[in-house]
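Of the protein chains in this complex, all but one are displayed in their positions.
Take a look at subunit A:
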Amino acid sequence: MNFIDNPRKLRGFEKNLKVEKISRRSILKGLGVTGGFVLAAPVMTRRAFAYETGAGKMPHGVVVDPRVFVAVAPDGTVTILAHRAEMGTGVRTSLPLIVAEEMEADWSKVKVQQAHGDEGKFGNQDTDGSRSTRHYLIPMRQIGASARTMLEQAAAKRWGVPATEVKAVNHEVVHSASGRKLGFGELAADAAKESVPSIEGLKLKDPKDFRYLGKGQVSIVDLHDITTGKAGYGADVRLPGMKYAVIARPPVTGGKLVSFDPAEAMKISGVEKVMQVRGWPWPSKFQPLGGVAVIARNTGAAIKGRDALKLVWDDGANGKYDSVAYRKELEEASRKPGLVVRQEGDADAALKAADKVVIGEYYLPHLAHVSMEPPVAVADVKGDKAEIWAPVQSPGGTREDVAKTLGIPEGNVTVNVTLLGGGFGRKSKCDFALEAALLSKELGTPVKVQWTREDDLHHDFLHTVSVERIEAGLDKDGKVIAWRHRSVAPTIASTFAAGAKHAASFELGMGLVDMPFEIANISCENPEAAAFTRIGWFRSVSNIPRAFAVQSMVGEIANATGRDQKETLLALIGTPRIVKPAVKDMWNYGEPYDSYPIDTARLRKVVELVAEKGEWGRQVPKGHGLGIAVHRSFVSYIATIVEVAVDDKGKLTVPRVDTAIDCGTYVNPERIASQIEGAAIMGLSLAKYGAVTFKDGKVEQKNFDDFQVIRMDESPVVTNVYIVPPGPDTPPSGVGEPGVPPFAPALMNAIFAATGKRIRALPIGKQLEA
């Protein structure tokens, strides 16, 4: 714990830290961490907690050290570092709140400070994969408990009483026998001299004594600033002497600049310079695409200057990428056998023997993230030192990539993390920060690189495009006896390695090989698919197409057998059980399977809960329909019921959405509700409008007029969220992403109920108007 007058000094405090060599070595060994500078890491014993998480296996693992995360000033102000990025999930509030809870700090006296990118110091900072709460609930509690213990020990020494007689309560330490009290601020200096207690010996609070956790009464720390325009996003950083830049990038992924003429651009008032930006060949992870930058005194001038540039590009090998043709390729691939990635029983034979085979071929196009804040970054590079200000989900990764790109030591790079105006996976890729770093190095001044919305759509790391084909074989009683699922889609691995054509393990584990239905004969296949643009993570990733296909197929089976959707779904899920992983080393979101197994009792529970609360089976007006879907992703269980209304012109509205989520032990139910409400909007956006399409290798959409998202007038009228109360030792699981996958299939099942039309290709577009 740092006890200092000015918490802003925290950043330079590492010099004062002492690393206990012996314990560090043993702890590192225990966690299997091979590198980094972990100061002290959690040993999550079975005795203390009934579960383990995959946190320690993330790059740079976990750091549990109050001296790194907590500072108490003599006036009692407690400063807690938020080391994860805030993109709207509330994590910048939730994680410090956990520390404050366990520390017995009064939240009104807590200041949250954003940590810069330094995984050696803070542990893993990749804010993605819906991991923050599930990986940090325990470590943050341990940090808080350590700080509390140090304060209690300091007070006990001051009073000359055994530490067991004192207790921290609401920002002070109390000796009840004598009635004496000392505030945290008064104890700060003494507590700093206490040694950090061992993690194993820490006494954590009884959850029944929680003041903040699980209550949902604390608003996000940035709420006031957001409503007054003071909240600082990436685009809001202003440095003395800073220039403003926009970049013209190759319109086709992998294309190159042939020539450019800056003359007209230089005539624009406010434009100061036109210069080439280095690009890397595709694929090269997150390296910039290159192009021509216009440098100006403000962004408006830079944009106007860019419009005046004369540019000649060589489109390269991807110049023929055409979404209409590619869809046909994917469909054809899905109709032929492909790489078998899961096999149980004999699906071929069972399909042949089936009384009836239901076939569904589901198409989902590319999607763009379009966070409201387009990519933006500020860089100030001087000599061999670089400082970055950017809305990045991966501050540690950004630091590494900036260092590599500039050829300077990582220790010379500071990455300041601003608020993110939305992320959804786009801002896990730091190409925009690398562009700013390259430009600042050449200019010798600070520079802000602003992406326009058109840039954002044209140069995103897109959600993949996919065909999912499912064949379900039914016996004469309507029981599903065979299931063949072929999943064809360009892989995210293609962004890291040229020529990758099969899904990565983590993609297979998102709704394909982990599909939990109790069916005797299952075959999952993954035919080849080549990529022709940058593919990346989009909120909930491969779960979107997989849940869409699987849960739509449940609706199709219900229709084929004349049974209720929900009953069909429960019958397919089968008996309450722990599913044995169907493949070796099945991707489980990085979590140990015994802590986070596929538990069909929990899957059934969210279906039953949403059916009860959402009044499944209720009478709905003519033209309305109800649809249901469930999906496990990011080790959480989520079921959604959508009520849709389709009028005689085919216009679709959504009067009501009900969602039940089981995300285990949770911190802030109010933010869980906001994530699920938002997931319904994102699900409706992708279902109704979501499509990025290519012609001649170029993205056809430009802005929010042709890449539409849901607006208020078409958003669900009511979205209800029900959270399953956790068991005493239920590990926390994901919230940010898992709300998205079940929405679209629930909507499709609802549309079928309302109209008898089965939509298998997204977006819906005008399909209901026919």
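To be clear about the criterion, contacts are C-beta pairs under 8 Å (C-beta built on N, C-alpha and C of every residue); 3 or more make two chains touch, one makes a residue touch a chain; residues count from 1.
Here is the rule we use: contacts and distances are computed from a predicted model.
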Chain excluded from display, named as in UniProt, from "Sulfurtransferase complex subunit TusD", "Putative phosphoesterase", "(2Fe-2S)-binding protein" or "Metal ABC transporter permease": "(2Fe-2S)-binding protein"
Contact partner of the left-out chain, one of A:S178, A:S198 or A:S269: A:S269
Given A:N170, A:S198 or A:S219, the one touching the chain that is not displayed: A:S219
Contacting the left-out chain in the complete assembly, out of A:K352, A:R618 or A:R711: A:R711
Candidate in contact with the missing chain, chosen from A:E591, A:E677 or A:E737: A:E677
Candidates A:A71, A:L419 or A:A500 - the one touching the absent chain: A:L419
Positions on subunit A where the hidden chain makes contact: 86-90, 219-220, 222-224, 226-233, 235-236, 238, 244, 268-270, 297-301, 303-304, 370-374, 419-424, 450, 452-454, 670, 674-675, 677-682, 703-705, 709-716, 718-719
